[in-house]
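Heads up, one of the protein chains got dropped from this complex, but the rest are sitting where they should.
Up next is chain A:
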Amino acid sequence: MALSAEESGRLAGLLTSHDDQVTQRWTEIVTGSLRGRLSQAELRRQVQELHRAIVTVSEQGDLDLESERAAELRAVLAELSQGRARQGFSATETAVSVFALKEVLLELLDAEQNPTALRDYVAFSSLIDEMGLFTFESFVRTRESLIADQAEQLLELSTPVVKLWEGVVAVPLVGTLDSARAQVVMERLLQTLVDTGSPYAIIDITGVPAVDTQVAQHILKTVVAARLMGADCIISGIRPQIAQTIVALGIEFGDIATKASLADALRHVLRLTGVETSRRASRREA
């Protein structure tokens, strides 16, 4: 809903003639709704900025939030909602900052006793609704980009490859192993095998809540790829309920060594590499 030139002129007049009163009352209402989680000074600054943007655009004739001329107003609204989204405010708390203007305008129009007051209020109201919806949309967009960023960070974070011993690396898998993560895990593991020259890799699935055929297939592929590079893989962290599920599903791990715990897997590798026997031998000598 756009405002006609006269309407937006009256809006500009109303906002400028009661400049301080408007920002004062507006800030008050917003402060109340946010329960002191933003400083008064910060809120006042935001409200003044919005106030200025609305006045600037409404002084230039008919006001349409979608128009070229309202670009600055949109930018101010977008900045406001981005700030709120990043500071962890809810969508309602963000939109209320805009909707509060309605209450302020109603009080002003009430005091003026103008014959066109009701029609003006309805027109201003629908403009403010539109502004509110715009903040809502910017808010959601910001939140969505935050979530996407976090999902990406999680993908990076959750797949470390750690060196357990000389020649032994381990991948502790945590959470759901979907195709994207499986790909990251495989790449990391194979790269680490090359970088460290390790002949053994332990894939620990203690943190994987359910092993279905897709997860099993991803693990099997990783093991085969590691084998092609000359490394041997051991799967550890197979809990009783996972073991029973794997049997019932009919998944076969073939000749791949599997162990109940990471400690068992490490002991198994150390035995294969002869670390333990050499240690015993040295103790006997001493």
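One rule holds for everything that comes next: contacts are C-beta pairs under 8 Å (C-beta built on N, C-alpha and C of every residue); 3 or more make two chains touch, one makes a residue touch a chain; residues count from 1.
Rule of thumb we're sticking to: contacts and distances are computed from a predicted model.
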item: Per UniProt record, name of the chain withheld from view ["Rod shape-determining protein MreD", "Biotin transport system permease protein", "ABC transporter ATP-binding protein" or "Anti-sigma regulatory factor"]; value: "Anti-sigma regulatory factor"
item: Identified contact with the non-displayed chain, of A:216, A:235 or A:266; value: A:216
item: Residues of chain A in contact with the chain not shown; value: 176, 178-179, 209-214, 216-217, 240-242, 244-245, 248-251
